[in-house]
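One chain of protein is taken out of this complex; the other chains stay put.
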Amino acid sequence: MVVNYVWLIPLFPLLGFLITGLLNRKLSKGLTGIVACGSIAASFVVSLLIFLHENSTHAIVNVPLFDWITSGTFKAGFSFLVDPLSALFLMIITGVGFLIHVYSTGYMHDDDGFRRFFSYLNLFIFFMLLLVLGNNYLIMFVGWEGVGLCSYLLIGFWFKNTSYNNAAKKAFIMNRIGDLGFLLGILLIFTTFGSITYKDVFAQASGFGANNPTIIAITLLLFIGAIGKSAQIPLYTWLPDAMAGPTPVSALIHAATMVTAGIYMIARSNVLYSLAPVSMEVVAGIGLFTAIFGATIGIFQNDIKKVLAYSTVSQLGYMFLGLGVGAYSGAVFHVATHAFFKALLFLGSGSVIHAMSGEQDIRKMGGLKKHLPITHITFLIGTIAISGIPPFAGFFSKDEILAHAFAHNNFFWILGLVGSLMTCFYMFRLYFLTFHGKFRGTHEQEHHLHESPSSMTIPLMVLAVLAMVGGFMGVPDALMRNSHWLSGFLSPVLGLSFTGLSESKELSLMIISVALLVVVIGLAHVVYVKRGQLPAEEGAEISPLQKVVYNKYYVDEIYEMLITKPLNMISSIFDRIIESKFIDGIVNGVGTMVNKASGGLRLMQTGHIGFYLFAMVLSIVLMLFVKFF
Amino acid sequence: MNNVINGVPLNYYILLSAILFTIGVLGVLFRRNAIIIFMCIELMLNAVNLLLVAFSRYLSDSSGQVFVFFIMAVAAAEVAVGLAILTMIYRNTKSSDIDVLNKLKW
Partner (left out) sequence: MITQYLFYFLSVLVIFSALMVVFSKNPVHSVLYLIVTFFGIAGHYFLLNAQFLAAVHIIVYAGAIMVLFLYVIMMLNLNEEVEPHKPVWIKFAAVIAGGLLMITLVGSLKGAEVISKANPENTNIGLVENLGATLFGPFLLPFEISSVLFLAAMVGAVMLGKKEIH
C-alpha cells in the first residue's frame, strides 16, 4: 500500500539537504538545482500518490516507524499519520515548494550563497513535512521548531547586512514566545491525558465535556503557539521584517507554508477546540482583529513586499476567524488557496524586483505592464484572486469563512467584509502603482527592464492557473449542490460544517460583497490610474492619522518602549548587582574555599609510603566496619 | 555438623587465613625494607589462596583451585617485575628503604 511509503516524503528533502549542504562547493550550481528540485519533485510524486489514495479511501492510517522516546509512562513513537488533512498539506507543501524551488534556480542564480540557499530550503521542506506528518504533538513540535530555525536561517540569509540579521533574530525570538506557549500546551496535554498522540488525546478529550477549564487552558496555550508562528496580534511584527529574506523564501515560508502551521495545528486539534467555546471566541476575535489591523497597515505601505507581508498577516487573520467560528475546513481551504495566490504574488513581486535590479519601492515603479507581460498577467490574476472576485480561488474560500462568520455573529461578517474590501483596495493600489502609469525609476533601471527567465515565469504561470481554478475544489452549495469536494474530503478529520444559513441568504451575502468589491476596485482605479495619484514621498506632509498608519501604528516602537527597554534595564540591573555581587561572589567564594581547604589538606600528601599504607589499612578497617556492623 | 572438612571445621580455616592475612598487613606496616614488604604481600596472597582451596574442597568445586592457579601466575609475574623495580631503585638510591622514596607529594 502506498501509504506505507509515506516516510519517503520527508526523506527526499532530507537527503537533498545533506547532499547540497555537505558537498556544497563540490557541486556545480546546475547540479545543486537539480538535486534540490529533484528531491522535492520526488516527494511531490509520492505525495500525489498518497493524496489520490486518500481521495478514494478517506482512510486514517497510522504508520509507525520506530520508538523514539520511552521513559516511564511517557511514550513518543516516531510515527506518521496519513489522513485527508495531512495529505492535503503534503500536496500544498511539496507542490508549491517544488514550484518555488524551480523559481529559485532562476532568482538566486547569481547569488554567492546559491548552494547554501538550496540546502536551507530543502531542510525547511523536511521539517515542514515532519510537522504535518507526525502522529503526535511532539513530532509536530520538532517540525515546528525546525521550520522556525530554517526561517531564521533564511531571513538572515544575507548575513552581511546587520538589519537583516536583526530581522532574523526578531523572528526567532518572537516565535520563541509562542513556542513556549505551545510547549506548555503539550506538557499540559501530557499531564492531563497521559499521552501526546492525537488519537489518544482526542479519544479521551470527549470524556471531559464542554467548557472544562483544563481543555480551555490547553487550547489557549496551543493558540499562543499559533499566534507566534502564524503572526497574529500581538506577535505579528516579525513577519513584515522577515521580508529581509530572499523573495522565494517570503513566498514559501512566510506566505504559503510555515505561517500556516498554526492553522494546521488548530485544525488538527479541532476536537479540543470544539470542546472549548471560550477559546474559539478568542481565536475568532484575534483573527478578525488581525485581519483588519493588517489590512489597514497594508493600505499605506510603499514597499512591494511589505504590502504583501501585511496582506499575509491579514489573510492569516481570516483563517483564524474561520477556525474560531467553526469553519475548520473553510480555514484549511483558505490555506490552500492562499498558498496559491500569495505564493504567486510574492513570486511575481520577486520577478518585478529582479527586473528592477533590487528596487522594492512602488513609488519608483509604474508602467511595467509592457516590459514584463507574463509577470503582469499573472500578478493581476493573483490580485483578483486575493481580492475575492469570482470565480477565482480567493472568492470561494473567503466566502466560506465569511458565511460561517455571518452565521456565528453578524457583526463579525461586517468587520470581515470591511477587511476584505481593504484587502481589495490595497492589492489593486499595489497592482496599479506597479504596472500602470509611467515609469518613475531611474533611466538605467528603465534600460535594464526585462522579463524574467523561463525558470521563473513557468512557476508563475502554473500558480496563476491554480489561483484561477483552485477555488473549484470547494464550491458552496448555494451556487452548485454537492460540489464542495474539499469539505467531504476533510470530513473524516474535521467533520462536516454547515452554516445553517438558507441558500438565498448566502447568495445575497455573496452578491453584496462582490458588488462592494467591484466598487472598491473602481475607486482604486480612479485614484491611482485616472488621477495618477502617488503615495507621499518620504518626509512629506501627511495627515496625522495617515502618519500613524504609515508607521504601522508605532507598534514596533511601543514594543520597544514597553518590553525591550525595560527588559534591557532589568538585565543591566541584574548584571550589575545580582551577577557581579551574588553569582560571581558564590562562584569565586567556592573557588577560594576549595583553595584554602586544599591548602591545608594537601599537607597530608607527605609522599611517605608508610603513611599511605596506614591510611589504606585503616580505611579498609573502616569500610568493613561500616559494612558489617 | 556439615561444615567440617576432614574433622576440621571450616571456620578454623577462615580464622587461620584471617590471621595470616593480618600478619601480612602487620608486616607491611611494620617494616621499612621494601623486600620484606614484598614478602609480606606474598603472605597475604597465600592467605587468600588457602581460603580459596578450603572453600573449593568444602564445596567440592574445582573452580576455586583454578583461581589459585591464576593467583600464583599473577604472583610470579608480579615478583619478577617487582624485584626488577627494586633492584632499579637500589641501583639509584643505594637503599631499599621505602621512606627514601618520598618524592611523590605536592
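The chains carry the letters A and B, assigned in the order they are written, with residues numbered from 1 in each.
Criterion: a residue touches a chain if its C-beta (ideal position, glycine included) is under 8 Å from a C-beta of that chain, and two chains touch if they have at least 3 such contacts.
Since this is a predicted model, take the numbers as computed values, not measurements.
Novice: So that we can see where the missing chain sits, which residues of subunit B does it touch?
Specialist: 2-3, 5-8, 10-12, 14-16, 18-27, 29-33, 35-36, 38-40, 42-43, 46, 49-50, 53-54, 56-63, 65-66, 68-70, 72-81, 83-88, 90, 95-97, 99
Novice: Contact with the hidden chain only, please: which subunit A residues?
Specialist: 610, 614, 617-618, 620-621, 624-625, 627-629
We take it that only the chains that are shown with their structure count from here on.
Novice: For subunit A and subunit B, what's the span in angstrom between their mean Cα positions?
Specialist: 75
Novice: Tell me, which parts of subunit A touch subunit B in their complex?
Specialist: 602-603, 605-610, 613-614, 617
Novice: Which residues of subunit B touch subunit A once you look at their complex with the stated criterion?
Specialist: By the definition above, subunit B touches subunit A via 25, 28-29, 32, 98-99, 101-106.
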